[in-house]
Structures are given as C-alpha cells and as structure tokens.
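Shown next, in structure tokens, is the structure this report addresses.
A selection of the complex's chains, in situ.
Chain naming follows the written order as A and B, and within any one chain the residues start at number 1.
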Amino acid sequence: MKKALLATTALVLSAGVAAADVTISGYGRTGIIYYEDPIADKETQVVSRLRMNIDASTETDAGVEFGARFRLQWDQGEEDTHANPGKLWISAQGLTVEIGNVDTAMDSSSLIYATELGAFDRSVGFSAMVGDYYAYAAKSYGGEPDRVGVAVAYSFGDLNLRASVVNYDQTIDGTDKEIGLLAEYTWEDRLELSAAYTKNAEGYDGEDLFFVGARYAVMDNARVGLNYVDADDQSYGKTVALYGDYTLADGLTNIEAYVANNDPSTGVTNVTDTAFGIGVNYDLGGARLGASVQRDYDKLVTADMGVRFNF
Amino acid sequence: MKKALLATTALVLSAGVAAADVTISGYGRTGIIYYEDPIADKETQVVSRLRMNIDASTETDAGVEFGARFRLQWDQGEEDTHANPGKLWISAQGLTVEIGNVDTAMDSSSLIYATELGAFDRSVGFSAMVGDYYAYAAKSYGGEPDRVGVAVAYSFGDLNLRASVVNYDQTIDGTDKEIGLLAEYTWEDRLELSAAYTKNAEGYDGEDLFFVGARYAVMDNARVGLNYVDADDQSYGKTVALYGDYTLADGLTNIEAYVANNDPSTGVTNVTDTAFGIGVNYDLGGARLGASVQRDYDKLVTADMGVRFNF
C-alpha cells in the first residue's frame, strides 16, 4: 500500500542520486547440441539462451557502494522468460556483503568450471561431477520461497576469499544451512589457485563437497590446469581432471581440452573411468564461435557447435 | 550452476564490449472499444496495452552484428506483465538469420495488416480473415515450450525476402513444420508489392495460406491498395480488400478506409459478404489520436477511440 509517485523526473537510467547507475548486460547463445542416446527420439536439438542482468548501484559520499541485481533469462525449452529473486550487496574497501540470492562460495570458484569447452561451456567429464550445491538462482528458488543467503567476499591484492551461508527456509528453526568457503590466489597472472569447501550442500546434513584447482600459464599463449573434486557424499565419487588451452598464432583461435578420471562412489559403476573432450573457440570480437566433442563415463559422445555474444 | 560475477564494472547499458548496445523501446495504447453484441453484459470496455522491447546487440570487428530481443507486455484483462521467449539473430551484408522466437514470413508482410484502422490497428474485415499462423510470440509459447523457429531474411535494394520454419516441438521426430515464404518489392516509394505463402500453418498438415497485396501512392498524400488472402484450408474462405488512406492538407490528419469481400469456405455462411470500415488518425508528434468504425460479416458494428504513443 505504499504510494508510487507519478511525477518522477525522468532522468535517463537513474533517479534522485547523482552516482546511481542502472545497467543491462548479458549474453545470447545459440547453436546445436548432439547427445548420443540410443533411446532418444531426437539426438540433436537447437539450444539457445538469452540472459539479461539488470544491475543497479549507488555510491554514498563516503565511498560505500550499494547495489542489486535481477536477472531475466530464457532457455530453449521454456515457454517464457523468467525473472529471478533479487540479490542486494554492499561493498567498501574490498569487502562485499551480499544478501538474498547470493553467489555461493563453491559456485564462485574461478577454476571449478575451467574444463568447460566450446560456445556452450559444457564439461561432461568434470563439471557434471562437482556435486549439487546452492548457486546464484538464475530463474527461481524452485519451491523454496523462504530461502535466504548471506555471503561475504574479501579481496586483498592477489587474494580472494568468500564465505556463504544459505538457509533453505528461514521461517523454521534448526534447518541445516549450507556453508561454503572459498580461497583463491593468483601470482603474476601466471599461477591461479582455488580451493572451495561446502558443508551441508543444499541443506542436506552431512553432504560435504571439496574442490581444489590449480592452473599455470606455461607460455604466454598456453595454460595447463589440474582440478580435483570430492563429491563422494552425493555419490558422484572423486574426480580429477587435467586440462589446458592453447591460443594459435592468429591470436583468435583457442584450442582447449581435458581428460578426467572418476573414482566412483561405493555402489556406483562407471562404464569407463575416463572422460575427455576437446573444443575450439574462435574470437570474432564481441562474439565467439565454438565447438566441442566430449565422451562421458558411459562412453556416450556429445558434441556442440554454436555462437555466443556478449552485450 | 554457472557463476555470476559480482564485480561487473557498471557501464551504462553495456558490458565488456565497446560496440554493445541495449535499448528499450515500445508503445503504450489506451482507449475504449465498442462491440455490438446482443448477449454481452458490457459492449464497451477500456482497453490498454503497454509493450516494451528490450533489444541487445553487438557488432564484431568484421561488421557482423549479433542481437537478441525480449519483450515485456501487458494487456488489459491480464493480472500482470508477461515476458516472452527470446529471439536471437545474426546479421551481415543484408542477410539476417533469426533463431528462437522468430518473425515468421506471413506475419512480416508489410501489407497484410495495411487495412487496419485507428489507434488500435484493428480490421475485422480483413486482418480477422487472414488465418492462423505462427508469429513472433508476444507473450508465451502457450503450451509449446519446445517450439523452435529459424528464419532467414535478405534485403537487396528494393527487394526483401524472408523464409521461416517453425517446429512446434523439436524433441519429437516427424512433426509437420510450418514453412513460410515472403517476397516484397518497393518501387520509388510509390509502389509496394507483397506476397506470402505459409505451408502447414501452426504445424497442421495441409493447412496452407496464401497472401498477395499491392499498394500504390496515387498522390503524395493518398494511397490505394488491394489485398487478397486465401485461408480456405482453415475455413476463413477467400477475402479481398480494397483500401486506402488520405492525408489532409494539415499534414497531420490521416483518413483511412477499407471495404472487404469474403467468399466463405464450404459450409460457412456469412450474414453478408461485405465488411467495411473507416478510421482517422491525428498525429500529435510522438503520439496519435485515432478512431474507427467498422462493420463485420455478421453485420455487427465495432468502434474504437484511443491514443497511442511510442517511446
């Protein structure tokens, strides 16, 4: 029942405060994905995504920054576009506090998705095995309206730290909150280290996840990395991946590949312990063409080809 | 589970790429519409629409343009505003490829809606008889989440061509895809020609539509057109319309009218074969006042009066 003033003076994308700022950014992505699947009707489909982040922020006289984000996103297979729950944040002196639909520690690792290939950023060998944990909800809280998250991030030179807590229902007592921790370190833009730990993943007591990764630039145009994740509590077992990427002399074509080994959880049997993939991206300047071929732990092949552009 | 970076630098309405661009445009429309209807409780109602298109695009170094569109739209009679499925497109050298929620060939004709009158752009004599085909979904895919469209458009001087294919469910094999073709030609801004053909309209095998239209500027301030549509496969019969518009010496007032004749499909009986209407629009500069009176094939009268503004 709060009133909304009609006569708001129409300043372009800001209101009332000089330093206020609203931006829309995101990306579009489209192409085809093939899944080898003996029983599927169609193995190849057109897959598209359109994502727009609406970011608002304002800076106080003392240099404290306040901000918020909504996201509008549509994925092929959905009837319409979704608007997700909001994230609010406060930032000062390298310290950022987020409330609401926060970025969790595990999901914020700069290396956990580093094995992903092509325009669709897929990795059936590693990203598919990192377990289930809360992340920034891209569309909806999915049956958990009373979910609330708090995250704290701190940057100090080459060191980045993040802690997150997500409660799936703050209206009841004694819930098992998901707690996440992330520590990252970079050295002269050559070495990247990332370690993350999640306790009570998605609010399930005793389901803990652990990730550690390292990547090193062996040449100016070549990087090699090693990732390890323990998602044994969720029956994904333990997975290690060796990966790397190499930029050709044209400076536009990037070749990337990974090979991953899964040590399955008790009672789980893999057709093979090894998954691998190779991809390529070609930089168009503001957009990229990408393709990949991968084989998963069931020896099934998946491939994709597409384009992605940022705005 | 993809991470969303918190610390996106806040550039006004663009991110990362210099040539990227996000715009919001659309229109508002409001007024009253009267339908003669012996059994209706209320024959006159307030009718409003608010439409906002959110367009994002970016241009690569080589001049290839990538873009995407969402739409937010509210119409009187709805509880809230809808966000439709996304359209992605790539354009270069006059050739445009669209994927997702595409503009179909029939719906993109520059003349098929040319008989429409007033601020609400209604034509009960012709537009109501053009049949049912896929168009850019303004709100939702309505029960067809796995619908996917692809369209190709090509402009060469005064010639415009468009082909579209819409599959109502790409996850199953052997669907009857809607295929559309459009060819348009303009000559010295005086003559406009448009022809469109749709096969398997809305995915129904054997339901084909055909449209042809022509309009000629007989004077600098007067145009006359002739439209023909065959929607006999969908029991709309065949309809021909003669229409025109005339701008008064003030350069602001535009009078428009049409008379249409319907040759009904087998088994369908019209009260009359002739429908007609007259309308007027007054240009306010950025907005227009409009009104129309029309009589349909049941000899029922409808009228409207309203205002529309663009932004």
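Quick note on the criterion: a residue touches a chain if its C-beta (ideal position, glycine included) is under 8 Å from a C-beta of that chain, and two chains touch if they have at least 3 such contacts.
This structure is a prediction, so every number in the text was calculated from the model and none was measured.
For this complex of identical protein chains, the structure file gives a whole-complex count of 3 copies, while the figure shows 2.
Note that in this section only the chains that are shown with their structure count from here on.
Listed in rising order, the residues of subunit A touching subunit B in the complex are 13, 21-26, 28-30, 41-42, 45-46, 48-50, 52-53, 55, 57, 67, 69, 71-72, 74, 76-83, 89, 96, 98, 103, 107-109, 113, 121, 127, 130, 133, 135-136, 138, 153, 284-287, 307, 309-311. Against subunit A, in their complex, subunit B makes its touches with residues 1-8, 10-17, 19-22, 54, 56-62, 64, 66-68, 70, 82-88, 90, 99-100, 139-146, 148, 150, 170-173.
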